[in-house]
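Left out: one protein chain. Kept in place: all the others.
Up next is chain A:
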Amino acid sequence: SPQVVWSMLGNRQFCSYKMTTKTQNFCRNEYNLTGLCNRSSCPLANSQYATVREEKGRCYLYMKTIERAAFPRRLWERVLLSKNYEKALEEIDENLIYWPRFIRHKCKQRFTKITQYLIRIRKLTLKRQRKLVPLRRKIERRENRREEKALIAAQLDNAIEKELLERLKQDTYGDIYNFPIHAFDKALQQQEAESESESDAEREEEDEDDEDVDKREFVEAEDSELSDFEDMDKLETSSEEEQEEEEEVEKKASHSKWKGKTPLKGPARRKRPYIEIEYEEETEPSTKTKTA
């Protein structure tokens, strides 16, 4: 009888569906109406019991009566509830007419909760779903290791500095930096000497362009393997600009030959002659006071 069952399972002996926490006891039985472990909610300890469960989006009412207690296979009777919320509530009422108030009320509450979460599921599936891609630990570790090694092999600072110096040499920066150009010329001549031994066609081009500083640079750029595009664009435009500014380049070359070694900036060089003139004026008033 159900009282005996409850006195065993409820407190004294072991119930495998029972889950205890600090504040409450839960029942893991799938036919449980409320989910708590109570005398009135235990499906094992009540001979007349009902639940609402859903399967694949449809809700069913499950009922258990004393008459079928001996036939476990036919114990739970299943009734499909209508999709319409109000109609389903009426169906619950119909089927559970004359049943205890507690079970009727809890069934309807449970049914309401289930329909609410079904609505939410349908709404969420319409939105974008986040695709979860599992990380593979070995692969992640391998890629991190390889990234570190690639970082070390890259020597980024050196590469960037080299690239910037190359761009400076190829005069992509134009007038901004005033470094002496005869050093460039020497370097260029050295490189010319090397490349002459390589191919005839290049030699012909360089012989023609010996006079122009600019075109020499343009040829060299074609020799080196360009894998970046800013350079290509800049070179095309810079060569156009430099053909117009040839005169300025020659002026600078003459300046640099006069001054020579130190790579000071242009305005600093020009300031020196002006400073000397000022000192002469200051000595005059001292001689005047002596005579008086």
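Just so it is clear, contacts are C-beta pairs under 8 Å (C-beta built on N, C-alpha and C of every residue); 3 or more make two chains touch, one makes a residue touch a chain; residues count from 1.
Operating definition for what follows: contacts and distances are computed from a predicted model.
S.K.: Look at the options "SERTA domain-containing protein 1", "Regulator of G-protein signaling 9", "Kv channel-interacting protein 4" or "Ribosome production factor 1" and return the one that UniProt uses as the protein name of the missing chain.
M.R.: Answer from the UniProt record of the missing subunit chain: "Ribosome production factor 1".
S.K.: Could you tell which one of A:75, A:118, A:168 or A:188 touches the chain left off the display?
M.R.: Touches the omitted chain: A:168.
S.K.: Which residue, A:3, A:84, A:112 or A:144, contacts the hidden chain when the whole complex is considered?
M.R.: Of these options, the touching residue for the absent chain is A:144.
S.K.: Contact with the hidden chain only, please: which chain A residues?
M.R.: Interface residues of chain A facing the absent chain: 127-128, 130, 139, 143-144, 146-147, 149-151, 153-154, 156-157, 159-161, 163-165, 167-169, 173-174, 176-177, 179-180, 183-184, 222, 225-230, 233, 263.
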